[in-house]
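Shown next, in C-alpha cells, is the structure this report addresses.
Every protein chain except one is present and positioned as in the full complex.
Should a chain be cited, it is by its letter among A and B, assigned in written order, with residues numbered from 1 in that chain.
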Amino acid sequence: MNTFLKTAVETVRMKNPLVHHITNYVTVNDCANVTLAIGGSPIMADEALEVAEITAMSQVLVLNMGTLNERTVASMLLAGQTANEKGIPIIFDPVGAGASQFRNQTAKTIMENLKCAVIRGNISEIRFLAGIASTTKGVDASADDASSIEEAQQIADQLATAHKCIVVITGATDVISDGRRKILVHNGCPEMSRITGTGCMLTSLIASFCGGFPEHLFHATTTAVLTMGIAGELTLEQTAGTGSFRIALIDEISRIDRETLLLRGNYLEK
Amino acid sequence: MNTFLKTAVETVRMKNPLVHHITNYVTVNDCANVTLAIGGSPIMADEALEVAEITAMSQVLVLNMGTLNERTVASMLLAGQTANEKGIPIIFDPVGAGASQFRNQTAKTIMENLKCAVIRGNISEIRFLAGIASTTKGVDASADDASSIEEAQQIADQLATAHKCIVVITGATDVISDGRRKILVHNGCPEMSRITGTGCMLTSLIASFCGGFPEHLFHATTTAVLTMGIAGELTLEQTAGTGSFRIALIDEISRIDRETLLLRGNYLEK
Partner (left out) sequence: MNTFLKTAVETVRMKNPLVHHITNYVTVNDCANVTLAIGGSPIMADEALEVAEITAMSQVLVLNMGTLNERTVASMLLAGQTANEKGIPIIFDPVGAGASQFRNQTAKTIMENLKCAVIRGNISEIRFLAGIASTTKGVDASADDASSIEEAQQIADQLATAHKCIVVITGATDVISDGRRKILVHNGCPEMSRITGTGCMLTSLIASFCGGFPEHLFHATTTAVLTMGIAGELTLEQTAGTGSFRIALIDEISRIDRETLLLRGNYLEK
C-alpha cells in the first residue's frame, strides 16, 4: 500500500480520468468539484438517450442513488450495462438503501443486473445490501446499526465475497474489503458528518482513483478513503463552522500530495 | 418566548429531527447543510413511488415550489396527504407564487388539499396566497408590493386565520402570525438578499425547529426566524463579498447557541 501511495495522486492528476456520474442533485456540485480537485474530469449526464455513449467514453461510472426517480433508474441500468460490456468499473453508492421500498428495489435491481467494482455506503446501507436486518434513518447511518468493528468487517467480507467486488463501509473506522484483503482506515473526524455529501464526495474520489488505476482497484479505493479522511483532519484545524468546513475540505483535497498521504495515512492492512 | 429560547437549539440538536424535503435544485445543497447545521437530519426525495414512505418516517415535511414540475407537484401532494394523516407538520414555501399560472395553480392546489402548519414567503408570494393583488418579479419580492408593516401584519393575520396555520412574511422586518399571536423580528440585514436561497434556508430552519417541537410550532418558527436573522448580522461583520457571505452564514447557523439568541434576538411580541 505504501508503495502505491507514492505515485497515486500524481498519476490521477496526469491521467485525468473522465468520471461519468449519474447522481443526486443535492451534492452534485461538490462531487464535480472534488473530482476536479483530485485530478479527474467529471461529466454528469442522466438522460437515457445519451448515457450509454457517455459511459463508453469514460474511464469509470458512478451510480449514486441519492435522489433517484424512475427516469434516472432506467438510465443507471443502461449506463451500467455499457460499463459492464466495456470493462469500465462501476462505483455504486446505495444512498438511503433501506429507507424505502423504491430504494430497496432499485438497489436490488442494480446488484442483480450489474457487476459493480466498488460499493460504498454507511453501515445501515451496507447491512441492507448484505441482507442483514437494518434500521435506517433517512440517508444517515442509524445508531441502532452501529456495529462493532469486528461485525462491520464480517459484513464487508461477506458482501465482497458474494459479489466479487470491493466493499467500503464508512464510519468512525472505515473498512475496505475485497473478500481476501482488508484494510481499516482510522483517519477522518466526526465533523465530516455535520455537512451533507461527504459520503457522495468520497464515492467520487474512489471513482477518480479507480479511473486512474483500473488494474489496482483495491489500492485505488483505499487511497481515496485515506485522502478523504486526511483532508477532513486537516480541515478541522482551520474552520469556524460547517459552511467553511465544506469549503476547506475541498481545498485540502485539491492540495493533497504523496507526502501528506504517507505522513498522515493511518491504516492497518489485515 | 424568552423561556423557549433557553432550550430551543439544544433540544433540536439532541432530537435530530428527520426533515423530508421536496424542494428545488437551486438551493437544495444549502438547505441540506443548514438543516445539518442546526441539528436536523435532511432527506431529499421527490419520486412519487417513495415519498409517502419517506414522509411517514420523518418528523416534518418541507414543500418548496422553487423549481417545480408536473412530476414533483404530484409527489408533493402524495407526501402532503401522508403528513396530514400522520399529524406531521408541513412547512410550505410558495416560491414564485404569482409568477406563472402553473405556480399559482400549484399553490392553490396545495392550499386547498393540504393543511399546512407553517407558510413562509416574501410579501409578493403571501399577498398572492391571501388573494390580494400582487405584482411579482420572478422569485423575489416586487418593490411594488412593499407594504407597510401594518399592512403586512394584517395580511399575515388574515391568511393565518383563514387557514388555521402560522404565516411568516420575511422582509426588512419579519412578521410571524398564527392569527391570535404575532411577533415582529427586527434581526437580519439587506445583504441576505444578495445571495440565493436565504428564504429556502429559513424554511428548512423552520422545519428543523418544528420537527424538534411539534407541540410548539409558533415558538419554534420564531426561533428559526431569529436564528437566520442573527446569523446574517454576525456574518456581515466578517465577509468580503457574497460568496463568503453564504459560507459564513452557514458557519454562524452551525454555531448558534442560547446565549447568542438571548443576547441578540430583537423581537416584539404583540
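As a working rule, a residue touches a chain if its C-beta (ideal position, glycine included) is under 8 Å from a C-beta of that chain, and two chains touch if they have at least 3 such contacts.
It should be emphasised that the depicted structure is a prediction, and the values quoted were computed from it without experimental measurement.
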| item | value |
| --- | --- |
| Touching the absent chain when the full complex is considered, from A:Val12, A:Leu36 or A:Ala97 | A:Leu36 |
| Contact footprint on chain A, counting only the chain that is left out | 18, 20, 25, 28-29, 32-33, 36-37, 41-47, 49-50, 53-54, 57-58, 71, 246-255 |
| Residues of chain B (touch criterion as defined above) contacting the omitted chain | 24-27, 29-30, 66-70, 96, 99-103, 137-140, 194-197, 239-244, 246-247 |
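Methods note: only the chains that are shown with their structure count from here on.
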| item | value |
| --- | --- |
| Rotational angle, Cα trace of chain A fitted to chain B, multiple of 5° | 120 |
| Inter-centroid spacing, chain B versus chain A (mean Cα positions, whole Å) | 33 |
